[in-house]
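The complex appears here minus one protein chain, its other protein chains still in place.
We just call them A, B and C in the order they show up, numbering each chain from 1.
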Amino acid sequence: MLHFDSDYMEGAHPEILRRLAEINFEKNAGYGQDEHCRSAARKIRSACFCPDAAVYFLPGGTQSNATVIDSLLKGYQGVVTAKTGHINVHEAGAIEAYGHKILALEQSEGKLEAKAITAFLDAFHADPTKEHMVEPGMVCISHPTEYGTLYTAAELEAISAACRRGRIPLYLDGARLGYGLSAQGTDVTLRMLAQLCDVFYIGGTKVGALLGEAVVFPNPTLADHFFTYSKRHGGVMAKGWIQGVQFDVLFTDGLYFDIAGRANALALELKQGLVQKGYRMFTDSVTNQQLVIVSDEKLLELDQKLTYSYWERFDEEHSVIRLATSWATTQEQITALLELF
Amino acid sequence: MLHFDSDYMEGAHPEILRRLAEINFEKNAGYGQDEHCRSAARKIRSACFCPDAAVYFLPGGTQSNATVIDSLLKGYQGVVTAKTGHINVHEAGAIEAYGHKILALEQSEGKLEAKAITAFLDAFHADPTKEHMVEPGMVCISHPTEYGTLYTAAELEAISAACRRGRIPLYLDGARLGYGLSAQGTDVTLRMLAQLCDVFYIGGTKVGALLGEAVVFPNPTLADHFFTYSKRHGGVMAKGWIQGVQFDVLFTDGLYFDIAGRANALALELKQGLVQKGYRMFTDSVTNQQLVIVSDEKLLELDQKLTYSYWERFDEEHSVIRLATSWATTQEQITALLELF
Amino acid sequence: MLHFDSDYMEGAHPEILRRLAEINFEKNAGYGQDEHCRSAARKIRSACFCPDAAVYFLPGGTQSNATVIDSLLKGYQGVVTAKTGHINVHEAGAIEAYGHKILALEQSEGKLEAKAITAFLDAFHADPTKEHMVEPGMVCISHPTEYGTLYTAAELEAISAACRRGRIPLYLDGARLGYGLSAQGTDVTLRMLAQLCDVFYIGGTKVGALLGEAVVFPNPTLADHFFTYSKRHGGVMAKGWIQGVQFDVLFTDGLYFDIAGRANALALELKQGLVQKGYRMFTDSVTNQQLVIVSDEKLLELDQKLTYSYWERFDEEHSVIRLATSWATTQEQITALLELF
Partner (left out) sequence: MLHFDSDYMEGAHPEILRRLAEINFEKNAGYGQDEHCRSAARKIRSACFCPDAAVYFLPGGTQSNATVIDSLLKGYQGVVTAKTGHINVHEAGAIEAYGHKILALEQSEGKLEAKAITAFLDAFHADPTKEHMVEPGMVCISHPTEYGTLYTAAELEAISAACRRGRIPLYLDGARLGYGLSAQGTDVTLRMLAQLCDVFYIGGTKVGALLGEAVVFPNPTLADHFFTYSKRHGGVMAKGWIQGVQFDVLFTDGLYFDIAGRANALALELKQGLVQKGYRMFTDSVTNQQLVIVSDEKLLELDQKLTYSYWERFDEEHSVIRLATSWATTQEQITALLELF
């Protein structure tokens, strides 16, 4: 049986496990006030070319999204995002649980357009009844998107400009950021993100860590009381240094990008193999998530030998499935996978 | 420098790390739907003599408290707890963040009395203005308490009876449950808790795990939609099996209780040593947390060689500090610690 | 200057003011526990053919919507409504403020279709990731809609059946219910609503009262703790009997329906007059709200002599405006209004 359901099926990159074992008996201060977290934060700041950034570690993506959004929005504000955004679909109402409306816009392959953001902000501010409405208070985009697709540098610049013109912060959900930054042909860099976004998170769980996401505020004044917001959301780990150690390893010698680049390469090999066999891809993904259109008949056959993520119905006879690679995927597994198609 | 600040300063018990490494390349389903979580749940059910219990794994204690309480209370209800309860003092408003009032009662050494609960419930129901008030909808106690103290079986039975008479659930915050159940002289068992409580959690983070708490609903019908409540709280880990593996190890061959019993024994040795040296203890703790009264002058001296948790001021010249043992504390460290006093 | 902005520009129907003056010195129990509220509730129950209904009076529509929805949804649930629904657009996030997501569906002239509800519920329940999503927990429709349009009896029956099949309650926002029930050609009756809906409110503020809405639960078991939910939402008036008196008057000798029927008749006269003059209506409203398409040039002219509600842009040269009649609109005002066009 092959397993390509997701990029969170295996443990941590061996180097992370090795390091966790190495420091297992060390005595560290709790709640992220330790030297490992400080070291990881320094390396992340350096990778972002952002010497003043505030960096926090949270255990998961939904937690990060809900805490960041709650900390930045005022009571009367909501968050603008794509209809397909994770926060709008797959977080069980974690944003609304803290009282904030999600203002969901039309999207294309998971991506928002700067024009759509500007049009939405302008329409709000021109509306004579706007005081009866939820004010758009920030924008949240995912990179890569939930469909594995990527923004270009120009697109991100336009979105950032739209937010700055509207005087609201831009937040980037980077659950799989590594795959995005390491993708073939992308012109987006971490440094650029730190310039264009007001806050973003660098996903660890899905890029080789056991758990953990690094929330980065390039301008630390935006991070006011973020620790207490995290505590209030149940997101502060007593053994916070476990997250710090992992990010310290991931941001040493470029491991984070190596892991992601390798997984991307295997995913592209998979994509090319599928296309050669005549399959159609649902989106044009250059990252570790590949969405392929498969006949329902073929799916029944695959079910015997493969686990995958069912994505959505394509038409009456076809479905979309997601196949994802990870730090642990091997060349052999890709070859075996392609043989099933 | 010695470090006795808390029981969450070191990593995981070596057997846990070994097992994590062993299964690192396994491919597991995400979000807790895997065989490790299932196995851990089976062992926990068995240890509780509770074959039908619903068991969920969450990353931390505040997360567990907020999710359980939110899932059990109706909108118009609040949770009764001791004034000194963790949820009332040190969770940054995580309970209120979901809309629920904490109804805090007087306590003694961190413990609530059944009589006080009954009196409070009776007063509420007799109040002609009760429809204008927050209805007490559940009771939350900590065992051990935040002061290291323990309820007796008779006390827990009385509290459970008070709750059942009032038709509200009893929830036990077991962040350090292992230390409580393994304490010398206690007559409280896990089986008993599963009979007396409607829901409780077995703390992992502070009893030898890297992270993770096991929420147990002896009667699974009370756990309706608990997964979605957890997701909404940001508490569902993508690699949920990391928690499952740890609890699977902890509940194999009684490791959980061995870890706790050993730490308790070292803590008692510490306590006896301190008392012999003429120190007064702030509470009569039989668990791994020892609260000792120290003169401020002595404290200045200790600061050179020891880190600890400052608890509270005792009088104008004395303070209370907490010293905690853990799975990693050694006999040598205790001896060295006592030499400082 | 003529004023046709809305139906809440004048005070109360004179009979209401007369009655308020008449009982001004009476001493009544507070918080709705008085004989006027009881009498009004009896008359409403009778008008609904619903002898067991629970009836509550709240000061306004947003308050009623937020309280009813909060009282009926569980934490993990959201409310399904039309994208154009008042709760989704013009209540400043009052639903989300209590933690609930609005699940907004496509609509037509403000109306939801039963088919769309069923399809949405079925898709949710078939989704393998539904435990990560907000569960649709109730449906909210407006009648008349925000566009002045009405459901037919058959449409309401189909929506009610869709909800019952999905085992979720149907809530009807009746801010302008009187106008709907008194409209020419409608086959919807109050009795029918009480059979098809699980809860609805009969709008007073916009149908001749100073303030007040009557929330009706045909099956009173659904109203569990509704008083306390109302208090928690800040919706319980100390002088609650002021609302009771008004509904008592409105539901005596059919005044509520007379007020609405008269306003509808004047609105239809207005509509016919506009159509005769060659104007196009934006929706085919048979109630007191008429949406008419006007050139921007004409609008500038109207601005000198008329106030109205600007609705939305129609095309580059035309806008939609709303003109509304009320209990206080006179034949002379309609004639004068038509002369402006």
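One rule holds in what follows: a residue touches a chain if its C-beta (ideal position, glycine included) is under 8 Å from a C-beta of that chain, and two chains touch if they have at least 3 such contacts.
A quick note: this is a predicted structure, and the numbers were derived from the prediction, not measured.
*Asks:* Which of A:H3, A:H90, A:H143 or A:R232 touches the chain that is not shown?
*Replies:* The missing chain is touched by A:R232.
*Asks:* Write down which of B:P59, B:G99 or B:G180 is the residue touching the left-out chain.
*Replies:* B:G99
*Asks:* Of B:A12, B:C50 or B:V134, which residue touches the hidden chain?
*Replies:* Considering the complete complex, B:V134 is the one touching the chain left out.
*Asks:* Using the touch rule from the top, list residues of chain C that touch the missing partner.
*Replies:* Residues in contact with the chain left out: 3, 5-6, 8-12, 14, 17, 20-21, 23-30, 59-67, 91-94, 97-98, 205-206, 210-211, 228-229, 231-239, 242, 307, 328.
*Asks:* Touching the absent chain: which residues on chain B qualify?
*Replies:* 75-76, 78, 89-93, 96-102, 128-129, 131-134, 310
*Asks:* Which chain A residues would touch the chain omitted from the figure, given the whole complex?
*Replies:* 31, 70-71, 74-76, 98-99, 131-133, 135, 225, 227-229, 231-232, 236
FYI, only the chains that are shown with their structure count from here on.
*Asks:* Can you work out the whole-Å distance between the CA centroids of chain B and chain C?
*Replies:* 50
*Asks:* Counting in whole Å, what is the centre-to-centre distance of chain A and chain C, each centre being its mean C-alpha position?
*Replies:* 42
*Asks:* Which residues does chain B have that touch at least 2 chains other than itself?
*Replies:* Residues 98, 228-229, 231-232, 236 of chain B touch two or more partner chains.
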